[in-house]
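Removed: one protein chain of the complex. Kept in place: all other protein chains.
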Amino acid sequence: MADPLVPTHPLADPLSGPPEEAGPDSAAVVLTAGPPLVLLDLRCRDRAALDSLLKKPLELASPPVARAVSKSGNTLFRLGPDWWQLRCKKRKPADRLLRADPAGPVGVTDISDAWLAIGVAGPRARDVLAKAATVDLHPDAFPAGSAARTLFGRVTVVIARLEDGEPPAFDVTVSRSNARFLWRWLADAAREYGYTLKPFSGGGAG
Amino acid sequence: MSGPQFRLPADTLPDGRIDREAPLGFSFNGESFTGYAGDTLASALLAYGAFPLARSFKYHRPRGIFGAGAEEPNALVQLETGGYSQPNLRATQIELYGGLSAASVNAWPSVDFDLMRVNDWLSPIFPSGFYYKTFMGAGVGAGRWWRLFEPFIRRAAGFGRAPTAPDPDRYERMNAHCDVLVVGAGPAGLSAALAAANRGGRVILVDDQTEPGGDLLAGDRRIDDAPAMDWVAAALERLGAAPDATVLARTAVAGLYDDNFATAVESVGDRFGPGAPDHLPRLRLWRIRARQIVLATGAHERPYAFANNDTPGTMLGNAIRHYAGRYAVVPGRQALLGTDNDSAYRTALLLARAGIPVTLADARETPPSALADAARQAGVDVEAGCAISAVLGDRRVRGAKIGRVLPDGEISGALRPVEADLVGVSGGWNPALHLASHRGARPVWNEAQTCFVPDDLTALGLRTAGAVTGAGSLADCLEQGYAAGRDAARAAGRTKRTRKPDLKTDDGAAGAPIRPLWAVTGRQPGSRRGKAFVDLQNDVTVKDVALAARENYRSVEHLKRYTTLGMGTDQGKTANVIGLALMGVETGRSPEAVGTTTFRPPYTPVPFGALAGRDRGALFDPVRETPMFDWHAANGAVFEDVGQWKRPYAYRRDGESLEAAIGREVRAVRNAAGVMDASTLGKIDLKGPDVVTLLNRVYTNDWETLKVGRARYGLMCHEDGMIFDDGVTARLADDHYVMTTTTGNAVTVLNWLEMWLQTEWPELRVFATSVTEAWATATVAGPEARRLVSGLDSDIDWSDDAFPHMAVRTGTVLGAPARVFRVSFSGEASWEINVPAHCGPALWQALIDGGATPYGTEAMHVLRAEKGFIIVGQETDGTVTPHDLGMGWAVSKRKDFIGKRSWSRPDTARPDRKHLVGLLPLDSGTVLPEGGQIVADPEQEPPVTMLGHVTSSYKSPSLDGSFALALLKNGRNRMGDTVHVLRLDEGADAARVVAPAFYDKDGGRMRG
Partner (left out) sequence: MLLIRCPYCGLRDESEFSYGGEADIARPLEPETLTDAEWADYVFLRTNTKGRFREQWVHAHGCGRWFTLVRDTVTHAHGETGVFGGVEPEADG
């Protein structure tokens, strides 16, 4: 019997689907399936309460809406005025936050398995995303630290540019059920330029 | 076809934009031709002469190439064959590639011998409005005549053929953003793009030609004492060096929309033909969001009308200039140019330089002396005060007649024959204001230029520059372009200062104003074939416009619909203004008083492939897969689409029919244990001290009494009292609940809660978070289910006492955190086990290994219907209340909630509304059609009284017969009655009305 605690991953190797390299330049776009996430949904109407909850364990403070901040491998995405997602490097701080009082000022919910991250990098990464994203991903409009929840074609995603760097590398958070569709979509959209796929290699498919 | 004898020998003129080192073979109507890289299909064909390559729409008269760009009315072709084929492309806009294959459209059996030409000779019986008058009138039998003749008329009409094979190509889409979008890369557009880019703006410059340059591509203009194309090259170099300027050639803007949103179609692989590299899309649809837009879309030359002005070899004067200067093609040996303005003089001079004898008939009594002198010096025969009266020849121009023309277009005095095989006509310029019109610009009549120009749209972030404003001189175009680009960039927040370039142009001495000429009339030679066309594509003549005026179709909209003026694929780019000016002449009004029809997108036709873009095949719509998808796929699952979810409908074993599989799955749940993937059910975590208040307001039943560890079924209604969702909500802790929703409404319900929480009840302390995908859900049901779940590695006590029906427990299953609901949709004892999504496959495998039979959505539907459990969206349709379903038990009388008040409205309170009932067909082998209408008497004379409809209908393995659920008028008072369900084809089936529960009516099985 499969060990249930070994995470299964919809984008794990080997993945039946598009070829792992195609198009004129396999370095033009690199798609990387991110590892399983430790992800919390945070809802709060009082930003100070959230900041004080996160300050001690993670040294994070809320960024403005549609921005993200990272510290020591933990990233806080501000999706809305009263809505955050916290991506943790390790399980432990997440578990501690989950013990928060459900009647308290911050609603903390574990949504780790609901989402996956896909890295979209390479000199043509922006062009591939612009085939469906209506937000402006130009470096002037979307500098490092940007994180927009938006509609990507007909899939709701969070597109983020977490780090500086040229050409920009993007991080796309997509719901688990849509992950394979988006993966195939991105590969197909990148064919024009050329791509390399890097499925997740740390666990079984599922 | 003899050789390309009309290609000018090298060195006659500068070679323009063709590359004589790169010959390209192609075929047209099955014959072989050779052109050059840089040619369009039109220029390459014209190198062989101005032969007929099309037949006209109505009269099937021979037609040749008339223009040089998007305005082309005649030269429509079918490009390539099979799935790649595209109908009705303008030969003037098809970039030549090696191996291209194209054919004429609208000719039967061939362009050289077209049987439908009979329409031309019969034209006295086919006047405008013929079809309306003959077939659509109120006269006796008109409709019958139309049915008889329609197939013939449909075949005779229309242009190319839609491809019948699937389109093998890829089409891409691209969203782009910029400060300034410049449409048109002629001198004004280039100047605007440079000015905007110099100010640091993000600029996109779009042009539908194969390369930027616009009018300068004709090669006969000079800027700063050098060929103007040198300036174009330098401008492109500077744009290339700018940090954020994109130049898109071969890209036609199709439409402008609100908030400066533009769509444009770029030819990518298209220009290589079917042999394009595999990775390239054929077309790319650009969706451009611009802060500011500069329209430098230029102008289309218009002709004036005269007899037989459609004869191949008759062209727009400026098109002749472009073919000569850009492609080194002059499709004639002797040219006659007719004009009412200055622009024909450049054409005349260029032709003269190419050694072509030219007669220039200038309608103005006194042509501007500087121009006329220069022309005469170059050997051009300038005839002042003259206009073309008629062209001679049928399949090709064999000569023409000119005469002295009066201000109203009447010829006075004798006609003079002119030897010519090429006729160019220049009747003035129509600014290409289509895109401005998309944004609501009103066309304003400019009397001096006798053209419509767009009014001011600066407030919308839209500016115009160049010929689209009516500007005539190159200097004005450059100047206006610079100003528009600068102002647009400034309005977009780019404040860097720039210096205006000082450019010297070759505009020369001032010319003379236009003397507007719309149609040359008077007695014409050859009564039968003397048609003077206004709209070449739709075969609308000067007489047709006069007829419309006589029959009082005087408004421009009536004129258009009565005569079909401007209704072709070219949308009347060369025809509209003449048509409405002639209507003005007929009715004593100015063109402005006649008005214009509204231009709507697209500017030029857009292939469906470009619109569909990436939304086709496997990527047509997003697909959602549950964590257990791979197991289902590997084990015979037949999937059904539930929204975007792929859900197993049934699992088919080798050799098993779908029906047998469903029956087997139902029996397994009734007799042993089944397991279903219920991961798609919506799950919403609700946290906060006021959750119970929220639940009380959105659900119809009472939530105060729900204890921790218990679950309750609830119905949600809209404010109109009608059900819109149902589901079970469980209380996990004092201030923590989890709500489940139907699969299809998971997002809708969350949005519904958020709407009330945000807009109406912000005081409620509740946080709602979707956890649908965080959990994988396996529902284990059946008499053996307890034995099966008890065998799982888990810390949960599964006994009835510890874990009764409608309880919820948290714990671990297989070492993973789990939420388990003891709820039943099948009527059997049933547990919904939720584990983190990544553990779903392991849980599923463990249950299968324990002996559970996997069952799909159809077995689930049968099981729940046997119990009389409803499915929202199947038993309900937005007109059904809980009371209609006999679910008053799920309604609280003690509190207010959304929808309650509507139930006391008279119609909702009626006792004889449609009620949920069961139906048992009298023939137990008959499965009633879902959706079938219920009647009391199938023999009743129409209109038949409808009593309701069948909502669910199945064959039941458990009941040994078929059964159905239905909504039936006054159903609860019809128990035992026999009703009739109409079949979808004919006939009806009798059924007995029973209570909507067929199996284990007291619910003993699911409780224990």
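Annotations
As written, the chains take the letters A and B, and residue 1 is the first residue of each chain.
Just so it is clear, a residue touches a chain if its C-beta (ideal position, glycine included) is under 8 Å from a C-beta of that chain, and two chains touch if they have at least 3 such contacts.
These numbers were taken from a predicted model, which means no experiment stands behind them.
Here the chain not displayed is in touch, across the complete complex, with A, B. When the missing chain is restored to the complex, the residue among B:754, B:849 or B:912 that touches it is B:754.
Those residues of chain B that touch the chain absent from the view are 257-259, 261, 287, 289, 440, 719-720, 751, 754-755, 758-760, 762, 896, 900-902, 904-906. Contact between chain A and the absent chain runs through residues 45, 47, 64-66, 79-83, 134-135, 148-151, 156.
As a working rule, only the chains that are shown with their structure count from here on.
For the pair chain A and chain B, the distance between mean C-alpha positions equals 32 Å. Listed in rising order, the residues of chain A touching chain B in the complex are 1-5, 7-10, 22-24, 36, 41, 43, 101-103, 107, 109-115, 127, 130-134, 136, 138, 140-141, 153-155, 175-178, 180-182, 184-185, 188-189, 191-194, 205-206. Within the complex formed with chain A, the residues of chain B that make contact are 170, 172-177, 202, 244, 279-281, 287, 289, 614-615, 618-619, 621-628, 630, 644-645, 685, 687-689, 733-736, 765, 767, 769-776, 814-816, 835-843, 845-846, 849.
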